[in-house]
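For this view, one protein chain was removed and the others were kept in their places.
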Amino acid sequence: MKKEELLGKEFKVLDKGFVRLVDVMGDDDSIVQAARVSYGQGTKTVHEDRGLIRYLLRHKHTTPLEMVEFKFHIKLPIFIARQWIRHRTANVNEYSGRYSEMTDDFYLPDPEQIRPQSTMNRQGRSEEELPDQTAMEIRTKLLNTQIKLYDEYKDLLNKDLARELARINLPLSNYTEWYWKIDLHNLMHFLKLRLDSHAQYEIRMFGQAMADIVKQIVPVAWEAFEDYQLNSMAFSGPESKVLKELLSGKNIEEINFESHGLKAREEREFKEKYKTITS
Amino acid sequence: MKKEELLGKEFKVLDKGFVRLVDVMGDDDSIVQAARVSYGQGTKTVHEDRGLIRYLLRHKHTTPLEMVEFKFHIKLPIFIARQWIRHRTANVNEYSGRYSEMTDDFYLPDPEQIRPQSTMNRQGRSEEELPDQTAMEIRTKLLNTQIKLYDEYKDLLNKDLARELARINLPLSNYTEWYWKIDLHNLMHFLKLRLDSHAQYEIRMFGQAMADIVKQIVPVAWEAFEDYQLNSMAFSGPESKVLKELLSGKNIEEINFESHGLKAREEREFKEKYKTITS
Amino acid sequence: MKKEELLGKEFKVLDKGFVRLVDVMGDDDSIVQAARVSYGQGTKTVHEDRGLIRYLLRHKHTTPLEMVEFKFHIKLPIFIARQWIRHRTANVNEYSGRYSEMTDDFYLPDPEQIRPQSTMNRQGRSEEELPDQTAMEIRTKLLNTQIKLYDEYKDLLNKDLARELARINLPLSNYTEWYWKIDLHNLMHFLKLRLDSHAQYEIRMFGQAMADIVKQIVPVAWEAFEDYQLNSMAFSGPESKVLKELLSGKNIEEINFESHGLKAREEREFKEKYKTITS
Partner (left out) sequence: MKKEELLGKEFKVLDKGFVRLVDVMGDDDSIVQAARVSYGQGTKTVHEDRGLIRYLLRHKHTTPLEMVEFKFHIKLPIFIARQWIRHRTANVNEYSGRYSEMTDDFYLPDPEQIRPQSTMNRQGRSEEELPDQTAMEIRTKLLNTQIKLYDEYKDLLNKDLARELARINLPLSNYTEWYWKIDLHNLMHFLKLRLDSHAQYEIRMFGQAMADIVKQIVPVAWEAFEDYQLNSMAFSGPESKVLKELLSGKNIEEINFESHGLKAREEREFKEKYKTITS
């Protein structure tokens, strides 16, 4: 899709949210243009723009990426907004529950997302699913509570309670909206963290929607970001020693991880990386 | 109170919140020390430390204030945390509802704070109170809903729903906690905005608690902050022209505000400032 | 001038510098658009866009101003770049003396700018001028040294000394270039400080050139910025008490400044403000 077609188009996320590209400053060429200011005549040998962009991403020369700016209009549940806002290098204008009435949009998870606590990962949900009936019961309960809470909110407003107080019992599943503006470097940092499998599913969906937009605006930088960031794999100092043994022909079963300072948890993490690479 | 007595002490805020000074780097002397690096031998004429600090605050030479750092532990309702976090120049570690169970602490306003929507100020509550009985009814309703929502939360956890999902119907009145670290310059900026009468009452109470701590750590800088920031009054270009007429002996009733470009709203704002000064 | 005419146009600053608007995201409408997200239906009473923008500037609701972004290409002497870079909320790509050869452009002040140290202001130059001949001698000396230093630089490069070392004796008057990207709120903050009479003349000239561009892109916001920021005047708590006496009809000669806590320096500062208002 062309920039002109992307601008203003609402991309649905979750049940009632969206991501909409409001404005954008720059593209792949702007990155090259800014880099050439830094390197002056010095860049003649890296004569190709694609090569230059990939070089910048590979070597984390990220300031030219800051010269591209994105502005999104986003509708998202408050509990996601609370994770999102921790990224401090963006500009934000959020809908205000002090000035205006909150809407009756609430996030209700799809049944297949209503999952048990993960046993492996203290912060996440399991890959397993709850029994269908339990999931449906939970979903109905969540919905009923949301309806009830909005009724109470309206009732409090009708009693003329100040908006800034009437809202305090609205739940974190209530949707809010904001304009969010950020440069490409910081957006990539956001996406690297929020597209990660450890990020909460709901924010990953927003990350994915933005990624789909961004890759159409800066296709070359995006490809480099995938190659050098998203799909890159880092090995710690101790892990490098394990890698050395493996490269010398040893089998992974023969490795004495503890001798390299890798305890149970790190051994498990290494083996996951190994599996990813060799599969 | 001495720094040693302040450290670690819990100052209650609202019904269940608190502010606790965890650590502090520097004091009034650190401001002087940093300023003298900038001005080198040049400061000999401003030989007195108090004079130097006041000069810095008066002329908004704020970088030496950044050399003092405060770290607080704060327990606050989520709807206040959402306003607070908009100040981006701080470091934050917040309690995580993904890792851990939320507590059953909820903010329940005192009856006298249960007020109607302001008619003058779209974002705030009125100076008036609601009828006693209405206020009490609202309070009971808020409380009952909070109890019910926490029961539901516990029930969802018992059904083994992942914590990151079980919490989505918890209300904005639920308390959270964080460590919050910020330098004195940015803290003063925060306090100027959040001690203002337009800030929501609940965040003002936290601002006040922090102000009471800060003024004991940097008494000279705090006094200057009050004189030159908190209690200062700014007149716009157009307002300065009104001021000129008043200083030339005119009575405020004789002023033609529109001729100076001040429409109804700005005329009212000017008159409030005038009243504050002359009363 | 229209945005299209402004884009890319080089505006000369000082003897060899320039300011060039490379790109811009947004205009006055973008400010309104972002503000209306925050205030939702709440803004119906401030129905006029101009009124809304002026309201935002007057009450320092600055986040909607962050939704407009400017990108400049600037050529400036290094000693000015060192002051400029202290504003941390911008994105920068600077010409690199490690990658590329520095050019032989040096800042040589106009004779009328070659002034003595100010006696009133420790950080600035006097309003007085040096004798013509002294000024011309100084200018010639500066020029000759610049030529000599560049010759030495070229000579070191010819001896194959690494660029990153050959440059270390180049003077602060040498010109550098950068791309500089910043949002409108932070740009206004920069301009408020750098258009001030206490800022060094040379950076003021760059500030003025950018101001001339910005006011054509966001005319309504700029007018509000002039009224409420550039031309505003703040009175401290103690000064407000003096103002009260003056407004009650006292003559400035009758004021006992010390009784209000204003020492000699602050008395002088107050009198300057008074003069500005009443003249």
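Letters A, B and C name the chains as they come in the text, with residue numbers starting at 1 for each one.
Note that a contact is a pair of C-beta atoms (placed from the backbone, for glycine too) under 8 Å apart; a residue touches a chain by one contact, two chains touch by 3 or more.
Just so it is clear, the structure is predicted and the values come from calculations on it, not from any experiment.
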Report summary line: Out of C:K16, C:H61 or C:R163, the sole contact with the unshown chain comes from C:R163
Report summary line: The one residue from B:D28, B:E177, B:E202 or B:D227 touching the chain left out of view is B:E177
**Report entry** Positions on chain C where the hidden chain makes contact
**Finding:** 77-79, 81-82, 85-86, 88-89, 92, 96-99, 107, 109, 113-118, 122-126, 130, 134, 138, 141-142, 145-146, 149, 152, 156, 159-165, 167-173, 200
Report task. Kindly note down the residues of chain A that lie in touch with the hidden chain. Result -> 39, 42, 45, 51, 55, 58-59, 122-123, 226-228, 230-240, 243-244, 246-249, 261, 263, 265-266, 269, 274, 276-278
Query raised in the report: Taking the full complex into account, what residues of chain B touch the chain not shown?
Result: 22-26, 30, 33-35, 37-43, 63-64, 66-67, 69, 71, 73, 91-96, 99-101, 177-179, 181, 183
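In this section, only the chains that are shown with their structure count from here on.
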**Report entry** Innermost chain, where centres are averages of C-alpha coordinates
**Finding:** B
Report task. Quick one: report the Å distance separating chain A from chain C, using the average Cα coordinate of each chain. Result -> 37
Report summary line: Averaging C-alpha coordinates per chain, one finds the centres of chain A and chain B separated by a number of Å equal to 31
Query raised in the report: What is the distance in Å between the mean C-alpha positions of chain B and chain C?
Result: 30
Query raised in the report: Do you know which chain A residues sit against two or more other chains?
Result: 92, 96, 99
